[in-house]
Structures are given as C-alpha cells and as structure tokens.
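As you look at this complex, bear in mind that one protein chain is not there, while each of the others sits in place.
Letters A, B, C, D, E, F and G mark the chains in the order given here, with residues in each chain numbered from 1 onward.
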Amino acid sequence: MNGTQEPINGMEVVWEKPSTLTETRMHYCPGCGHGVVHKVLMDVIEEMGIQDKTIGVAPVGCSVIAYNYMNIDMQEAAHGRATAVATGVKRVLPDKIVFTYQGDGDLAAIGTAETMHACNRGENFLIVFINNGIYGMTGGQMAPTSIVGMKTSTTPEGREVHTQGHPFKITEIIAMLPGTYYVTRHSVHTPTTVRHFKKAVEKAFKYQQEKKGTCLIEVVSNCPSGWKMTPLQSNKWIEEKMFPFYPPGDLKVDGKLVEKKPIPPAATTEIKESK
Amino acid sequence: MNGTQEPINGMEVVWEKPSTLTETRMHYCPGCGHGVVHKVLMDVIEEMGIQDKTIGVAPVGCSVIAYNYMNIDMQEAAHGRATAVATGVKRVLPDKIVFTYQGDGDLAAIGTAETMHACNRGENFLIVFINNGIYGMTGGQMAPTSIVGMKTSTTPEGREVHTQGHPFKITEIIAMLPGTYYVTRHSVHTPTTVRHFKKAVEKAFKYQQEKKGTCLIEVVSNCPSGWKMTPLQSNKWIEEKMFPFYPPGDLKVDGKLVEKKPIPPAATTEIKESK
Amino acid sequence: MSEVLLMEGNEAAAEAAILAGCDAYFGYPITPQSEVIEYLADQGRKRGMVVMQVESEVAAINMVYGAAGAGARVMTSSSSPGISLMQEGLSYIACAELPCLLININRGGPGLGTIQPSQGDYFQSVKGGGHGDYHLIVLAPASVQEMADYVYLGFDLADKYRNPVLILADGALGQMMEKVIFPDYDPKQRKISKPWATTGKTANRPPNVITSLHLQSEDMEKINIHLQEKYRQIEKNEVRYELISTDDAEYLLVAYGLSARICQRVIEIARQQGIKVGLLRPISLYPYPYEMVSKLADQVRGILVVEMNAGQMVEDVRLGVNGKIPVDFYGRMGGIIPTPEDTLTSLKKLMNKTQPKKSSEKLIKEKV
Amino acid sequence: MSEVLLMEGNEAAAEAAILAGCDAYFGYPITPQSEVIEYLADQGRKRGMVVMQVESEVAAINMVYGAAGAGARVMTSSSSPGISLMQEGLSYIACAELPCLLININRGGPGLGTIQPSQGDYFQSVKGGGHGDYHLIVLAPASVQEMADYVYLGFDLADKYRNPVLILADGALGQMMEKVIFPDYDPKQRKISKPWATTGKTANRPPNVITSLHLQSEDMEKINIHLQEKYRQIEKNEVRYELISTDDAEYLLVAYGLSARICQRVIEIARQQGIKVGLLRPISLYPYPYEMVSKLADQVRGILVVEMNAGQMVEDVRLGVNGKIPVDFYGRMGGIIPTPEDTLTSLKKLMNKTQPKKSSEKLIKEKV
Amino acid sequence: MTHEIIFAGFGGQGILSMGMTLAYSGVVEGKEVSWMPSYGPEMRGGTANCIVIVSDKRISSPIVSKFDALVAMNQPSVDKFEKSIKPNGLLIYDSGNIVVPPTRTDITVAPVDIESEVLKLNNLKVRNMVMLGAFLSVCQVVSISSVVKALPKVFPERYHHLLKINQEALERGEKLVIEAATPIA
Amino acid sequence: MTHEIIFAGFGGQGILSMGMTLAYSGVVEGKEVSWMPSYGPEMRGGTANCIVIVSDKRISSPIVSKFDALVAMNQPSVDKFEKSIKPNGLLIYDSGNIVVPPTRTDITVAPVDIESEVLKLNNLKVRNMVMLGAFLSVCQVVSISSVVKALPKVFPERYHHLLKINQEALERGEKLVIEAATPIA
Amino acid sequence: MAVRGTVKIDVETCKGCELCIEACPQDSLAMSKEINTKGYHYAVLIQDNCTGCINCALVCPDAVITVYRAGKKKDPIATITNVKHDIKIMVDNPDVPAGEGRLDI
Partner (left out) sequence: MAVRGTVKIDVETCKGCELCIEACPQDSLAMSKEINTKGYHYAVLIQDNCTGCINCALVCPDAVITVYRAGKKKDPIATITNVKHDIKIMVDNPDVPAGEGRLDI
C-alpha cells in the first residue's frame, strides 16, 4: 500500500492504490481486466519489497505502455518476443526478479516458439499471460485462443476450425514442459478470483527467488471493446463461455502436473470439426 | 518397384529401387537414416500410384536437396518454415497429397511456431520428422531433441539443462493438439522397423486422402557423422540412448491419444536439473 | 463495373485483389493495414478465396512462397515491423522467382514507432531488406484509385517477370477514402500458365522444383546473372512515373505516394505566386526513373525531394542527377505529414541558393 | 597478450569477444559462421560468459535486446539468411538505442543460396534492412587481425553511441587463418556505466524504460531527429578507411573486405606494369567515406569498384564522385571470388575509356 | 469550386461518419472527394477529426492545414482548429458543448445548439446528422437531397432501419441555423 | 620472398591440416602467413584444397590463381591445378595415387611415393606429414625444425601423443625426394 | 449499527465500469447521475453500510478506490474527491464512453 492516504474519521486505510503504480491514468477501456492485473502485480511487488529488483517485460498488445503505469524498470518487447527479451534480461541479471506480461496473440501466435522454448529451458521468470481471446490492441481480430464460433473482425461468421484452427490451449501444453514449475489459470473478474490471483503471483515470485524455473499464470480476461459488450456482460461471458474451455485452477504445482485437470485439449467437446 | 530390373536365372525381382527415386546418387554419409526414409517414402508413393499428385516440401537440413532424389514435384523451404510452405501449397491445391520432410532443428527449434500452428489448424498433410538429435547439416550442433549429456559441437561438455534446456519432446505435444489425427514414432534402423515405418506412411497418406487432418511420423534416426560413430554404432546408440527417451510407437491413432504412452515428458527420469 | 465507389485505400486494395482473381491471402493483423485482412476475411471468403489469418508474418510470407510455388495468385499485406519479419522469406521468393504480391502500409519507425503514416521503409523496399542481390518491383500509389489499380498491375507484373511485387503506401493512403472505379479485368484471361509450378509431376515432364539453393558457386552465380538480366529487363520496360507541370518548370519536386499529393498542392500555391515548379512522381520506385531525373536535371535549376522520412530517396535522385544541379530535401518523420506551406518554404530556400547564377551547381546538399 | 597466434577469422572474433568482456552471446548455428558459437560454447562458457544456442535468430536478436537493455555487453552472429530474420529486432534495437554487436559472415544469396563467401548483404547492412530510418555502424574487416580488432572497436562504438554495430565480413574472412595478436584491453576500464539500463528501479531514480514506441507522432519525430543528429555525429567522427598507393594514383580501386585484399594484389601486378593505381578501402561502410571518395575523384581519372556482389557499393561511390569521373564495376556473385587477373582486365577496360582525354568524364557506367 | 472542411470532436460523437456522409454526398453529385481521418493510436474515444475535400477538379493534397470550414463538436476542437480556418471561412460548433467560444472576427461563426435538438429527437446517435444538416444550410457543399441519397451507402445494410431518423435529423439541423451571418458558397 | 602454395587432395587425406602446419611453421619463423581453405558445401569427403601463403611482407590477397607450388595428393588435384602453376614452379604429388602423370615441362615435377612410405610407418594418418616433409625438402619455405616447433600448436592437446610419429613422418618425407631436379628457393 | 467502513473514490479517474457495484456485497455503491470530465458516470457510495471489505477496490481496474475500516471510531462519510467540472459531454453509445480505449499499435 501506498501509505499516502490519510485516515478518515479515525478509520484506517485498508486498501489503497500501491505506490508501485504510477499516478498516470491508465488508458484501458472501462472495465478491462488489464487494469486489475496491473494493480495486483504491483501490489505484490510493493508488499514483497522487490520494486528495486524487479524488471518487467511487456510486448506489443493493449498493455504495451504498461511501463507508464508500473513504477518499475521495464522493457517493451517486439510482438511475440517477450520471453526472448526476458531471457536476455534474466540471463545477465540472474538475481533480479523478471516477469513478462503478454497477451494471447503475443504469447500463443507470433511468439509460440519463444514461449515454448523459454518454458522448455525453464527460464527462471514469471510469465503473466492475459488470455482475452482476442487481439484487443489492433481492433478485435481473432486470437489463437478465440473460442470456436466467436465473432471477431477476422472471423465475421465466427471462428471456424477448418480455416482458423482450434482454439489453442497453450497453457495446458506449457504445463507439460519439463522446464515449468508452476502453471496455473486464474481470472480477475470477481473479488475472490482477484484474491486467488494475488496469491498465485506471490507464489510465483517466491519460486523465482528460489530459482525453481518458469512459472506461468494465465489470466482468463475480458475485452469489453473487442467483444462489444459492457464490462459486466463481458465478465459474465468469461464465466459462461471461456471457463468451460479454459477452466481456472492449477495445472502444475511444484513441478508436477495436477492430475485432475481436463487435459488433453483434444478431448474437450466444444470443438467441432468442420471439414 | 522400378520394374527395370530383369529377372536373374529365372528368379523374380522381389525388391528393387522404386522408380520414384531418381538415378542421382544420394549425398548422405554412409549409413545415414535419411536415405532409408527417402526410399520408403518413395516406395509408398510408387505403390499407391500418387506420384503425379504428390508435392513434397523439404526445408534446410541434410535433406535439403531431397528434390534431387525424390522424383516428384518439390519445394525447398526456408529453415523452419516447411509446414508454412506446405500450408501454402495444400490450401491452394487441396486435392493433392502434400508432405513435409523436416529435421529436428527445423521442426522443433526455429520452426516451432509454424509446426505447432499447422498441427493445431489440422492442416491436412503429412509431416515426416527426422529426429537425429543433432544439427547434421551444419556440422553437429545441439538440436532441441539432443538428449541430456549428449556432446555436440555447441555442448562440448554435454547438453546440460540449465543453459540449453530440456530435450524437447515435441511429438508428444503435437499429439495433444486437436488438429492432429495420427501421430506415431518410428525408426528405420532394422528391417522390422523399416517395415513398420512403411505401414505408417501408407496409413498417413490414406488419411490425407480422407481429409482427416495432420499426420506426423517421427523417425528416430542416426547421424553417424554428427555423433562421430560408425553406422552400426549409431544404430545401437539409437536403441540404447534415444529409445528410452523417445520410445517408438503410436501416440495418437484415429484422432485419439494412445493411453499407454509415457506422457508427459516432464515425468521422465533421465532429465537431471542442474540449477 | 463502372460504379463509382467511395472506399478506404486498404479496402480498395482488398477488393481489387478479389476482382484480380487472387486465389489466396495469408496474413497477420497490424495497424494501419488490418482492414485488408478484415475485408478479405469477409468478402474474400464469401467469394471463394483462401483467406487465412496465420500465426505470424514469418509464417505468412512462407505460405505465400508455398502457394506461389504451387501456381496460385497469392498475396499478403502488413505494415513496417511485420514487413521486416518477412525479409528472409522475400529473399527466398525473389531467388526462387515466385510471383506474388505484397502490400506494405508503411507506418512510422524505426522499432515499434507509431501507427501514423510514413515513408520510412523506402530503402528496405528498393535496395532490398533481405540478404543478397535481388529486387522487388516496387509500386507507389498516390490515391485510393491507384491502391486498387496497382493490385491488378502488381499481379500481372509478378506473373510476367516471376518476381515479387511490393505495393508501398503510407498509412494515410490505407486509411483515407476517395472515389474508386474498378476496371474491367477478367482474371481468367489475364492469368498466365505456370508450367514450372509444383502441381504434381505428370508423366510427360520432369519434376518441378522450387528452390533458391545452388550448392556450387558457379550455379549460384548463373542464377544471379539470370536475375540481374531480368532486372535489366524490368529496368528497361517497367519504369513508371507521372509528370505534373514539368513542361516549363524551372524547379522540380520529386515525391511519391502521399508526399506527391502534398507536392501537387505546393505546385498550385507556388504557381499562383509565379514560381515555375513541376513534379516528378516516381510510380515505380524500383525500377527507378533515373533517366527522367537526369533529363529533368538538364532542364531545371534545382530539385527538392519531399518524403515522409529522413531523406532516403534523395540518394536515388542524386544518382540520377549525377551532380548536375543541387538536390535539397524536405521531410518529416515519425508519422508527421509535411504541409504544403512548409514544403513551399523549403522550395524557396532552394531557389535562393540557385537563383543567382547557374554556376553554383556544384553545391551538393546532404540530406537533413 | 602479445603472443602471435594463427587463427580462423571466426575464432579470432570469438576470442576477441571474450577478451573484450562480452557478457553474453545468443545465437543460432549457420554456415559459415558456426565456429563463433562453437568457440564460445567451449571457451566462452569456461571463462564465465553466458553463451546460449537458442531456438532461432529471431529469438537471438531479441535476447540481445533484453540483455543490452539490462546493461550487458552482448553480441550475436549469423550469416545472411539468419541476419534477414533479425531485421525487425535490429530496427527495435536501433530505435531503443541499445548498444550491441552483431557479426554477419556474409554468404552467397539471395535465398538459401550457397555457403561460399559473398558481399551481397551490403545494402541490407548500410541502408537498413529493417523498417524505418536508422543506421547500424558497419565495420568491414579485411583480415583475421581485423576480425578481432573490430570486435573491440565495435563494442566500444556501440557503447559510445548507444547504437548497434555490425561487423560485415564475407565467408572467406570467417574461414581463413592468419596471424592475430590480441591487444591489451581491459574491459573493466573500457566498459562505461549505463545509467539508463533496466537493472531495477532504485529509490533515487525514476524507472528506466527501454522502448521504441512513441505513440504521438510529435514524440516519434523527436526520437527520429535525435537519431538523425546522432548519425550526423557518427558520420563526423567515425569514418574509417585505408588508403593504399593513392598518393600518385591515376586510377582508383574501391573495395572492402576480401575484395580489398584482392585489389591489393591487383595494385602489385598493375604497378609492375606501370599502371598507377591505388586503393581506397572503406573500413566503416556506414558511415561511408564519401568525402575521401570525392577528394580522390578530383585526383584520379576513373574508379573501379570491386565487390563480391552485383555492384551495391557502386551507388555510394557514385554518390561520393557526384558525376566527376567514370565509375566502373567489376564483381562476381554467388560465392565466387574475383581473381586479381580478371579485376586487372576490368581496370584496363576502364583505362581505355578514360585515357584519351579527360573530357569523357560525363560517361557514367551503370552497374553490371 | 473546392471545399476543404475539417470535422472535429470526441471519438464517440460520430465525427468520422459525418465526414464520410458528406464525402459520399459529393460522390452522388459527381464531384471529386477525399476523406482523410486523423487515425491516432487511441482509436476509441479521445479526440477524432477528419478532413473532407469536395471539389469540381482533381484533388491534390487530401491533407491541408487551412480549412474553409471547421465543424466542431467539442471545446478542444475549437481550441485546436480555430486558427486554421481561412479568412472568411466558417466555424460552426455545437454551442451545447462549448464553454469558451471562438474569438476570431474574420470568419463566420455559427453556434448551433445541437444538444437540445438531439434531446428533442430522443436519439443521441443522430447528433452528427443534425450538425451536418446545420452545416450544409450555412455552406452548400452539397444539397441535402444528395445527402439523403448518400445515407444508404454510408450505413451498412443492418442499420438501414435508422435511415429515416437520420434523414429527419438532417432536416432538423438544416432549419436550426438562423443566426449565421451569410451563407458561404 | 613470397611462397604461394596450393595443397589439394581428398577430404580425408589431411590436406587442410598439412597447409595449416606449414602456415604455423611460417609463424614460428616470424613470417607473414595466410591459410585459405576452399570450404565447400560438401564438408566431409569430396575434394579439399587450401592455399597457403608464406611471405616476408604483408600478404595482399590470400587467394591467388597462380601458384609457386602445387602439392597434390590425388588425380583430380593434378588435373585441376597443374595449369595454375607458375612457370618454373613446382608440382609435387603422391605417385601412389596418380594414374595420369602431369605433362607440363616448364615446371619442376616431383613424384613421390608417399603411399609406400606411409605403409612402412604403419599409420595412414601421417600421410600428410610425409608429404609435407617431402615438399619442404624440395622447396624450403620453412625449415623442418620450424615445423617440428609448430606441430604442438596445430594439434589439439589431446593428440599430443601423436607428435612423435608425425615428426618421424616429416623426416621420412624429407628424405624421400631424390629425384627433384633443383630445389626451389 | 455502527458504521464499519467507507470508501473514497477518485471519481475523476473512475471510468464507470460498474464492476465495483457488482462486487459490493452491501450494495453500498451506485453510479452517479453526473459525469466527470472524461464523460463517465462514476461510482458513488450511496449507503453507510459499507463494511470496508475491499471487494470493490479489488475489482476496480483503475485502482481509484481507497477503502477504510473502523477501529472503534464512527462518523464515516463517503468522500468524493477530485471532481473537476461537470461539463456535459455526452457520448453516442453509453456502453462505450468517450475518452479512453485501446491503443492501436
């Protein structure tokens, strides 16, 4: 917590904006999950007292200017190359805390190779993966994670498997890679899920300090603008449409796969072949 | 079969070089598995009578001039882009038979994104994946699939997980992707394994004709030169060192994962963390 | 089709591609050209085209390679950073002599830069951003109509020379709307046969191979000599430019794309003030109209190059001028569009230097 | 360290990197430069460097970005197709002003081409293969000793200007062996502090940000103006070249790298035949020694540019010459190295055209 | 005759489609037109503007820095572009949204209370058409009937049920301006 | 004094290291040297050659097309490079591997039966050192003792047990040539 | 019942997404009728039953809510800070307010 807010009427401040967030107003659309995730990340960094040793990497995507909001050293990465950039940073500064903050287009489309290989090498950093099932920044095109039938500006009739492939459950795949230590899926659309997500971030930073290897936290998030919904509608849509395909929960803990997760993606039923 | 060989002493020809192989002498090192795989592929194409509708794509790697040996239309692809090139071919010629012929460096390092996404889209072609655990062509550098401890020209002390990551079981991962229909691992170092491999190729082409989606056949192969062994030694090494980590057998049949396979890779014991 | 439509440049190019019989499009979204893929994802798919949003620009250009090698009319589009990712693929395509069309809706660079219009990719486009000696045919439209027209022309030139063609347009041309008329064009009549394509080896011919590899230096040199000969042909046949008010011009503006539109306005204003200035608008940036530059250099007293970059085309103009007269430059960077007024001011500066006497010709201006 | 060693160019560069205090190397194998990563994988790792063979050249250049942004001395190396893949990353690095070293052991292109030596990547290197207005500082060694020397120089220039430096050498320079002496160089003394690096935001400073994004055109133009000013500084301070036998020269050869070595032999032979010919060897290809070209153009009767490509540097020479004298070209492509004899023949052809009288100066040769 | 007009306001105010409608109306009348948006990094919201040129002859630059008219829907637009109006040009603005009025005296200034009119129409989305009508009543770049013909082309088919209300808005706007000194040709 | 020598033969015959040994010996004697391999797409096997220049002054081109001497280990090498020897130059070759002998008369031709000698030494790998010794006995580019000093630098440490046999091979080679007309300085 | 908590909302930074309202278990929050400079309706405390549970603050994407909880004190009020003007900026589509949005790079 910031500590700058005065008590009111003798009441104590129990939540305030963390000092690790700058004063700059965020540009995100109203209700966008990016803001919540920013806030939680910075909250944890403040609480853990690691502001002076944390370096963030945010590639192109709606969060491209995260550096305007996160009050820490940051690098902006080319589209898809966040994990490569983070590898460069972490390998020369192994004692710092490094995280990437990537969208689904970035991590699971153009950056697939970099993502897979960083995780396979077990790069000792945290990947925060914002899965909003769309290219928010460029105006709502299909993302690799767009679910089947989802209408986007490049799938005006809805995503269809034959041309555009299956929604890509890359988190399930990353959990299989031997380099990852902690892989988990969250959301930030309710107070409870925000609390859980915060715990996950804390854990991941702790594991990084213990040099356990790659941690990845997927956040199933919204994009009210891209989805053409109100924030409340979009949060409902997360629960109704995204969760069945991207169920929240841990996929890998302490370097071991969590058994009960509905893996493999191939077995999920929503995917309709349209050959 | 070629049909050009005359019977001898009244004996019938029971095996001869297929006509789908050109007369050009192959440049491969003595005993190299590339030659065997070429031969079997072309044998099947001859037998199935699909020479006139098959288009092969071979990217950079020792087999870069496969087009000198395979008597079919072919495209040479940039390093790592075989599946992208094949996607281009197959999408505009959906009724032709298309296959890629890729090394482990090509398919699992630089081409990771293209490989994963082609398989995820279920591109309706065959990927022949020659896993010799090394960059043969460029002189024996580490490949993503080099096993832990393997000495290569870029891992003179043996592959070690911290710097170079874990050997990458990409075939297991590809089997998880919903777009793949048939994923199997073979070798061609004995007469029996060659026979099995040939069956697999036949199946894969058949599935392609039936538009089932992506088929991938991994061939665990040798590289006598890169491994600095005689051909016989290298074939022994395949069995002793490669098979425990890359066990032959089907991983996915008829679009369904084969249950018994030792998945996930994370669970294999050979990998020693060296953090 | 003589209906007059009002369209964005990006959409006009996309519609033209459909009408030109483009078989397949592989691409990846990026501002300010995402409307191309969005239009095609809707209209193109409905009208039978293969339209794929793929995993990256690297994949896209290599899919273009595959589809072009298989004999299809194929294209991709992107903007600056995405085009940079395609450089290896383009070098392969150029060497393997595969016809295809590429559109770069140029934004402000370098790096991630801005999404505002720019002409900063001139060098990359005309000198070859990829490795080795090769050329793209580069066409620079200056209106929405030309955004459409050069798609047809581009496909035809690509097929004719078995060479990749690049349409280089700044972001503004992609985003602005103007009238456009789509010409009568029957793809069936215009598409030529491609006996070299990999469509399956039939009994009556040897296998077709698409490759850019030639192990022996001697062979590779032969390929290069062949390419260079082709480029000389292209340089002979395909130089395109527009001359505006040059007949009596004492000063010359040289500009392409949106900058050329600005310059037209400059001419209008300048001529009202009695300044005899004309415009050479290169349409083909490769092959470059060196000869026309040289000819006009014999006529005019000085040249002002106007670009939305740091002065990249200045080098080509100077190569054409060959020291005969001064060459000045005015440009803006980072997505800013030069105004006619500021451009005119630069022209006047040039005039001040050249008016006194023709002997001051030795003065050579470096670019800004 | 004054021991004389016999080393391959690739290995000499790698050893120099270690001695220059290079902190990290990220790369991917490709002939004819794999010895760089192989040497470092052995020696570099043993001596404490981070040496990583990574998934691709695209990953490698972005790791360089990350490590450079974190304040490390960092490098990568590749050959032509691999360098093409790095163009987006390089444009980002140039814009974010990150110091780093890149080595391109140039092979014959375009496309997959051959692995034989070439200088076909000249344009890509000096005009910017990536998008936007930026420059790499480009150094062209011509001996194994220089392969080592320019690694030190490269790192120092990179730090000084916060600019990527490219060593451009053809395959032969990577593969050949010559004597090499490693200079006394104490990285601790030479490495400068990098207060802008992302090493963790301490309480006494605002966050450090590495970025190439500037949303507002005005800001992006400012960045560009700043870069252009830096380039003008570099052009003022860092032009490097070697003159051989130019004092009394009536003809001039202009060549870099291995071609320049060939040209030295040409001079030996030619001078035996009484031909007064000299050599200008640009060492920095960017910034280019235009002024020296111009000065020599006042002295000599004609210039022969010699390259292992289709004549790319000819344009820069002509920009320097500015029409004063004829510029001819002799070159080979596809991995073939020009012989001194054939080069001499070309020189004599040029002489035939120019000897009669100086008035024939207007004749301008186009490149082959 | 050439008209160079800039439309400016907040992103959500229908600025771009107002300009587009005018451009399309020009096409209907067989004129040359260009429509150039200032597309910025902040595509949704923020300020937006577009330059529309309608002319009898080929249009040279689609981007100009001086305008015959400014159609301003908010305060920042007036602040930013007032100085770019040519002498004797026109500034028409939504008086309901402007606190500090323009100060130039060498131009025609036409405040129009779009806001109130829109509230009467009970549809926020037609604000731009009210303004366009008002603008065209002062500056006859094209006729209202051409705009009415253009509307079906500007609106995607799925919005064609809104044509009527838009047409009504146009006409209401046309009648709004009574104050303007002299119409500008 | 400058010597420009080309070594040529099959890939497996130790051609490149023969040249490298000579180059290193030049370094031992404080001379300028260059060693330029013809690195081809077929790295293993096939034909191999390298150009070695040893000189008192700075070496201009490390690649030349005319040579003072050709050291040929197989037939294709003789066929290919015989014509590139300068007049009065030297062609030394392994007569055990050559079927069609060279024909030029304006050069010194020195056939040496390396093959038999190697068999005597019972080690195929030292063939190149026998040849180098033979060559140096005819053409004193460097002294044998310099070569002996150079050997430990050419061989990686793990092969240093082979130094002795290589030295022996050198010396055997040196004594082999008795036929050569005149030594070439 | 004693007042247990309260919130302070920086209404000028609030984007009116209503997530806090949805998240409040006490229904203590509602949207203002007025809009702020950026054109958004903003969240306001409408009851004094806030428990200081911080739910609203957790889900607020723009971190504009500060939450207070009572020790033994009382007299809480909702404090609205930083309202600059109340210019009427109306937007076409109330779902998609003007003034903010995605960057397009």
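Methods note: contacts are C-beta pairs under 8 Å (C-beta built on N, C-alpha and C of every residue); 3 or more make two chains touch, one makes a residue touch a chain.
Owing to the predicted nature of the structure, the values given are computational and were not obtained by experimental measurement.
Residue in contact with the omitted chain (choice from B:Gly35, B:Gly80, B:Gly122 or B:Gly213): B:Gly35.
Among D:Val50, D:Ile83, D:Leu98 or D:Leu112, only D:Leu112 touches the chain left out of the display.
Residue in contact with the omitted chain (choice from B:Thr138, B:Gln164 or B:Thr180): B:Thr138. Interface residues of subunit B with the unshown chain, by the touch rule above, are 5, 7-18, 21, 25-36, 39, 60, 62, 64-65, 136-139, 188-191, 194-195, 224-226, 229-232, 235.
Simple rule for what comes next: only the chains that are shown with their structure count from here on.
Look at where the CA atoms of subunit C average out and do the same for subunit F: the two points lie 55 Å apart.
Here the spacing of subunit D and subunit F, counted between their Cα centres, is 34 Å.
Subunit A has residues 27, 29, 60, 64-65, 76, 78, 109-110, 112-113, 116-117, 138-139, 144, 163-164, 225 in contact with two or more other chains.
With touch defined as above, residues shared between interfaces to two or more other chains in subunit E number as follows: 39-44.
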